[in-house]
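Removed from the display is one protein chain of the complex; every other protein chain stays in position.
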Amino acid sequence: MSGAGGITTLADHKRRRIDELTARTSEGGGVSLIRDAGRRLLRNPTAIVGAAIILLFLIIAIFAPLVAPHDPVQRFPELTRDLTVDSVPGASAGHPLGSDPLGRDFASRMIYGARQTLFVGVLATLIGLLFGVLLGAIAGAAGGWVDVLIMRVTDVMLALPSLLLAITLVALARESTQWTVIIAVAVVNVPIFARLLRGSMLAQRESDHVLAARALGVRRRDIVLRHMLPNSLTAVIVQATLTFAVAILDAAALSFLGLGDPDINRAEWGLMLGVDGVRYLEVRPELAYFPALAIILVALGFTLLGESMREALDPKNRR
Amino acid sequence: MVRVVSRRLIQLFVTLIALMTLVFFWLRSLPGGPVDALLGERATPQTRELLTRALGYDQPIWVQYGRFLKNVVTGDFGNSIRTGEPVTDVISRSFPATIELAVAAIIIAVGLGIPLGYLAARYRGRLLDNATIIVTLIGISIPIFFLGYLLKDWLTQGIHFFPPSGRISTGMDNTDVTGFFVLDGLLTREFDASADALWHLVLPAVTLATIPLAIIVRITRASVLDVLDEDYIRTADAKGLRNATIRKRHVLRNALLPVVTTIGLQTGALLAGAVLTEKVYNWGGLGTLITDSISGGRDYPVLQALILLAAVVFIVVNLLVDLSYAIIDPRVRVQ
Amino acid sequence: MPLLDVRELSVVFQRKGTKPFTAVDRVSFAVEPGETVGLVGESGCGKSVTSLAIMGLLPRRGNKVTGEVRFEDTDLLKLRPQDLRDRRGRDIGMIFQDPLSSLNPVIPLGLQVAEVLERHQGKTRQAALREARGLLDAVGIPDPARRLKEFPHQLSGGMRQRALIAIALACKPRLLIADEPTTALDVTVQAQILALLKELVDQSGTALVMITHDLGVVAGLCDTVNVLYAGRVVERAGRHALFGDPRHPYTHGLLQSVPRLDADRGGRLHQIRGSVNDNIPWSEGCAFAPRCDRVVDDCIGETVPLEPTSRGGALRCTNPVPQEVPA
């Protein structure tokens, strides 16, 4: 019976062939969760559609000044000439989508809208994410009474339904500016992110590699920063993607309630839909339809991507 | 069970006190507020001073807080600035309107959502499934006030199929017993009022139901798919049970567990959605009250009470969901 | 005539966007009435898939099953789904690996036993429940009347597996398939369950297909053993022949890796090199070659056939372990 060197009888080319064949069939064995998920994501048509929508939206947002025919806040004499309170001029030469209720170029406002909407959505999400992650990380890392306190606070915040909390925050704000809206929408998400991260970190805390690190005497701060946090972030990132859609919908709802961004010079889709859109639904439905469609599309894009990410990261789907 | 409930109630109490204190001090620190709201454009500095004294705003904040707490504990939330009525009256009048709307929406969302989600899962990958997924995705992505406006525009204006707003036809002169108009009509045998109220309920309820419906469909679908993968379904198959039995007895009951949680979570979304829906349909409920209390004049007493109420409702609903969970899931029952 | 005759059974999994994967590759074996047959192999070798394919329990989509599964006179694979349903639970019972997840958590135990009786014997709920009590009693569950109303999570692991056995045997099937029935259980409980199975099978004359990775289980129970590797049978032999004189290097390796009391105390446990994933396709030679101690040039290049052996079994190997000279 031969020992460890039993393959000596094998010709070299065949050995290579085995290695090659082995490598092929064992694909998917040692690949990390995230890379694996990424691969599955790329194969998922839903994710592709979502990502494509977002990409398109991003490109328009970034290159708005190049794409848009005009300045979005300029009032044009040729548009104000025919503008009255009960009729808004439609398409004309140089103004493919016609005027908005103040004689500004509607097409340009739609295009710049991508930028402003992205701004509101991203900031609201990021601020929520930042504070949520901070609170969640502190709670998850510290444990004890700190954890209890933070969780109680998030309980109080979660006690109010999201949009209601945002409405209340706007009502309770000292000033009403675009930031009021962004922060109100952001704050709503803080407890969600905090709880998500904390839960995931608690699971991490008991995991083997954290226990091992602790046994090796790694400093607590390093354990949290290097081991617990990165591994807990994936769930949070997925949530952030989904949050973006909610954020722009909430911003639109606030505008509709008259509690949104008060600066109507700002071309933001939610503002355009919630303020002018519904008012001019009969006089010029495009003023409502275009921003609404844009919002639906973008929300759809982020939802599609977020859900596919969640699906891809779900260990249950690793087969 | 009793311990769970009582612990939750204590938690509710603590949350409320914290919330109340926070809201009180915050409101007092804001510009404008009751004095501004109570006085129109015609106020002279003289009336302003009178009012400040009358409301006790010249007293130290701790005195005001003490009085506020004392009042709240005795169930007195003060009077609405806008209407001058006791806040409790205003709220107890608006509450049934919103509950009526929310219940109708939940009935629609659950009644349609569970079967639809189930069917989508059953015919996974087929046309019905794909169509359902797309429609629900749009349902989640559409701003619901816009949807409300569209529905209203299409179904109440060109063709006068549904009434455009309100809870009941003007001048119906229905007898108000419980505040739930549909129910009142049945109780008082004013069936025309009941039918009229129901007819008014359709569009708002459908609008409000959109998001919960979409979410319930998606959760049900995912949950059914999960359950179909479970070992005990294989066991049931191995027993040779009929498909119908498996579906009813084994799949549905287990698949409903996460759906019940979702329904509970959606109650919150429903309250938020009610703010928009009620504004669109001039529905005199809590949502309208919230909007009016804010933009119609910073009606802080009402706002204060509403915030507390929303928290109570949310917490109570979650408690109910947990309890119903215990009923459906025997694993929870023993703990 | 065998009770169950599996011929050239293949299962190919194919999911959208992935390469097809052959989980079971032309597997054939037979089970005589009352006989106990073992299917042995590491996880991933296709033994569980084989059992599911026999029962028609593979998911409807994403796989292709070919070959024949003759049960008495019928090819189960050709039956309409509803006809197969009539047979499952009545003619063939099945026990699964994880007794907790295999029982519905939200339905009382009694109903889970009774429903199979209602289905196949047309009993009323009450009659079925009454019989269920007897069945629970028969599988050794104490206080069966109370247990009927309890839920799976209220039972111990062994208890649950007993309940599953009761369910599988409720309609007195002629064939019982047990898929790793003891893997999830404590060692002491394992023995009890195996003893119970053996007793019940012997009593009723039910044939048993025992699927396991645990050679110890096979040793105590099976008349015939099929060893599977990478979806194919690599060796088939009677219990004594197999244990006393394994011919395939894989079987040999498996046996070597079982700790034995009679082994040299200082000796190290044998390991099979590599993992199940270190395969080459059967079409390219012997799938086991990369891990095999006895690999020779001929192992690579062309398919190795399964050939009958002199002692009534079968073997798929170019360079088998030499037969031991009887002592």
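As written, the chains take the letters A, B and C, and residue 1 is the first residue of each chain.
The rule is short, and it goes like this: contacts are C-beta pairs under 8 Å (C-beta built on N, C-alpha and C of every residue); 3 or more make two chains touch, one makes a residue touch a chain.
As a working rule, contacts and distances are computed from a predicted model.
K.L.:
For the complex's missing chain, which UniProt name, "F420-nonreducing hydrogenase", "Multisubunit Na+/H+ antiporter, MnhB subunit", "Thiosulfate oxidation carrier complex protein SoxZ" or "Peptide/nickel transport system substrate-binding protein"?
P.N.:
From the listed options "F420-nonreducing hydrogenase", "Multisubunit Na+/H+ antiporter, MnhB subunit", "Thiosulfate oxidation carrier complex protein SoxZ" or "Peptide/nickel transport system substrate-binding protein", the omitted chain resolves to "Peptide/nickel transport system substrate-binding protein".
K.L.:
Mind giving the shown chains that are in contact with the missing chain?
P.N.:
Hidden chain, whole complex, touched shown chains: A, B.
K.L.:
Would you mind spotting which of A:Gly143, A:Gly199 or A:Pro262 touches the chain that isn't drawn?
P.N.:
Answer from the full complex: A:Pro262 touches the omitted chain.
K.L.:
For the chain that's not shown, point to the residue among B:Gly139, B:Pro163 or B:Gly268 touching it.
P.N.:
B:Pro163
K.L.:
Which of B:Gln11, B:Thr83 or B:Thr188 sits in contact with the chain that's absent?
P.N.:
Of all options in B:Gln11, B:Thr83 or B:Thr188, contact with the hidden chain holds for B:Thr83.
K.L.:
Considering the complete complex, identify which of A:Ser176, A:Gln204, A:Thr243 or A:Thr303 is in touch with the unshown chain.
P.N.:
Of these options, the touching residue for the absent chain is A:Ser176.
K.L.:
What is the set of chain A residues that contact the non-displayed chain in the whole complex?
P.N.:
Per the touch rule, chain A residues meeting the hidden chain are 75, 80, 83-87, 101-103, 171, 174-177, 258-259, 262-265, 275, 278-283.
K.L.:
What chain B residues would touch the chain not displayed?
P.N.:
30-34, 36-44, 46-48, 50-51, 53-56, 68, 71, 76-87, 90, 93, 97, 149, 152, 156-157, 160, 163-172, 176, 179, 279-282, 284, 288, 292, 294-298, 300-301
Here is the rule we go by: only the chains that are shown with their structure count from here on.
K.L.:
By Cα centroids, which chain is closest to the centre of the whole protein?
P.N.:
If one averages C-alpha positions chain by chain, the most central is A.
K.L.:
Please give the pair of chains with the highest number of C-beta contact pairs.
P.N.:
Chains joined by the most C-beta contact pairs: A-B.
K.L.:
What chain is the most remote from chain B, judged by the mean position of CA atoms in each chain?
P.N.:
C
K.L.:
State, to the nearest whole Å, the distance from the C-alpha centre of chain B to the C-alpha centre of chain C.
P.N.:
Roughly 54 Å separates the two chain centres.
K.L.:
Provide the C-alpha centroid distance between chain A and chain B, rounded to the nearest whole angstrom.
P.N.:
Here the centre of chain B sits 26 Å away from the centre of chain A.
K.L.:
Would you mind writing out the residues of chain B in touch with chain C in their complex?
P.N.:
Those residues of chain B that touch chain C are 125, 230-232, 234-243, 245, 249-250, 253-254, 257, 328-331, 334.
K.L.:
Residue numbers of chain A touching chain B in their complex, please.
P.N.:
Where chain A meets chain B, its residues are 152, 155-156, 158-164, 167-168, 170-172, 174, 245, 249, 252-253, 256-259, 270, 273-274, 277-278, 281-282, 288, 292, 295-297, 299-300, 303-304.
K.L.:
In their complex, what parts of chain C are in touch with chain B?
P.N.:
Residue positions touching the partner: 52, 55, 57, 61, 85-90, 93-94, 96, 98, 101-108, 111, 115-116, 119-120, 151, 153-154, 164, 167-168.
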